[in-house]
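Left out: one protein chain. Kept in place: all the others.
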Amino acid sequence: MEEKVVMPDPIYSEPYDPTLAEKLYNPAKPMENRITDIGPPHYSQFLPPIIQKNYGKWKSHLILQAGVMKYTSETGDVVYVVRCGTPRLETTDYIREICEIADKYCDGYVRWTTRNNVEFHVTSEEKLKALMEDLKNRKHPNGSYKFPIGGTGAGVSNIVHTQGWIHCHTPATDASGVVKAVLDELFEYFGSQKLPAKTRLALACCLNMCGAVHCSDIAILGIHRKPPLIEDDRLEYVCEIPLVIASCPLGAIRPATVEVGGQKRKTVRINLERCMFCGNCYTMCPALPLSDGEGDGIAILVGGKISNRISPPKFSKLVIPYIPNEPPRWPTTVQWVKKILETYAKYAKKYERLGDWAERIGWERFFELCEIPFTDKCIDDYRLAYDTYRTSMHFKFTSHIEIK
Amino acid sequence: MEKEELKQKIIEVIEKKIKIAGKSKVYLKDLQKDIPGVSPRDIKNAANELVREGKLEYFSTGSTVMFGIPGVGMGLEAGTEKPKEE
Partner (left out) sequence: MSEIKKHDTPLVDQLKTGPWPSFVDDIYIYAEKYKKQTCFDIMGQLELSYKNKETHWKHGGIVGVFGYGGGVIGRYSDQQEQFPAVWAFHTVRVHQPGGKWYHTSYLKKLCDLWDHRGSGIVNFHGSTGDIILLGTVTEQLEYIFFDLTHQLKQDLGGSGSNLRTPSSCMGKSRCQWSCIDTMAIEYELSMEFQDEIHRPSFPYKFKIKVSGCPIDCVAAIARADLSIIGTWVDDIRIDQEAVRAYVGGELKPGGNSHSDRDWGPFDIKKEVIELCPTQCMYWDENEKKLYINNKECNRCMHCMAVMPEALWPGTDTGATILMGSKAPILEGAQLSSVIVPFMRMEPPYDELKEVTRKAWDFWMEVGKNRERLGELIQRIGLNRFITEVLGLPAVPQHIREPRSNPYVFWKEEEVPGGWTRDAAEFRKRHPA
């Protein structure tokens, strides 16, 4: 990038005009004044000048302490970065507070990471000190940190997660609440670097996995365990039956006609044995509700990774098939996550990711060390299940085998 | 096929589906099946143009999008009204 610094478009400094849209948008002529297909604002205007100047010239990084990094450019320039966890679900006032900090220390520039952390950039050590001090002292009224510093190196980073009960119609658990409960308990691991390697946690509140948790070191997954309820008396009025039938990935739904109160009603029937509780049908049809306070809960999957470092990326594996929902603090889920994390921390070698450790010691040993009861639910019976069966003599005699 | 002809055809296909199958929302794939020999890209472009003209509307309840005729079948706020009682 050239020497000339690109500044943010001046339009952003003009105050928001709450009346403008009403003047521009004419419901009778919806295309009038309509601007479309302009994409996102160009990123270059949002890069701090030091970043623009050193674009593509960065040479190395050094973590000064958990959450605080120093980047050095081949030009000799240095930038300090402070990484803070955020709850992801937040208000505009929280964003404004981030802006206030960025205005005060960072000339108004700020960025977020893919894992919902926010990063502040400064160019001098004095500013860094003042910034960190300031961040540490910002708390919500009931004592939680607004901007906990951490999320780097061999620690736990922020939890990638989904919408849960705050916004989605198919969740089997909440998202933000579970995340808060887990991170309260793992807080010290966010702000320190004492694990064998980076440990990435993720949560998705149903099998749709909007958070794509399937390649995480520890994944928390909401699951349903009851098939949809069929509201025969209402279904034909609120659902299009062909669409409902087509929505089931397993072809478990067929049309049916039943009598309700002496009247013939068009509805559907579900082959219960084929249902995997995914909720796709409910998405098409509000008369097939799925969630159930007793049936729903959480499954834990572990050992996935995305980075190609040392070993290739891999999927997380199901180790705890079900834990009931326990709002507001999900103690059983939290304890299992902590137990797995700390067992891994105790036994794994330096640089070894959770999945690599489990593979090295064998999954039978993993279950034993983590004291997770092994059940038939962990033996795959979906497609390509055979890939996971043991077809060798290479196994260990763990406590699971009774030698008589 | 000319664009206008294709657009006409798309409306016909959807109207027929409403009459025969009682299906008021169609996927792009359904249109493709019923209008053979036309590239999926052209069909997509024509259907999207029909939306701009107000002759079709989008409909979705989740991860995919369908096309329907405005005012026919499940409305955009379906299931949010009280169900009809008899």
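Letters are used for the chains, namely A and B, taken in the order the chains are written, and counting of residues starts over at 1 for each.
Criterion: a contact is a pair of C-beta atoms (placed from the backbone, for glycine too) under 8 Å apart; a residue touches a chain by one contact, two chains touch by 3 or more.
Only a predicted model underlies this, so the values are computations on that prediction, with no experimental measurement involved.
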item	value
Full-complex contact with the absent chain, from A:I98, A:L235 or A:A252	A:I98
Missing-chain contacts mapped onto subunit B	27-30, 32, 39-41, 44, 48, 51-52, 58-65, 67, 74-80
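Keep this in mind: only the chains that are shown with their structure count from here on.
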item	value
Chain centre separation in whole Å, for subunit B relative to subunit A (CA means)	34
Complex contacts: residues of subunit A adjacent to subunit B	30-31, 208, 234, 237-243, 263, 280, 283-284, 286-287
List of subunit B residues in touch with subunit A within their complex	21-25, 52, 54, 61-63, 66, 73-74, 78-79, 83-84, 86
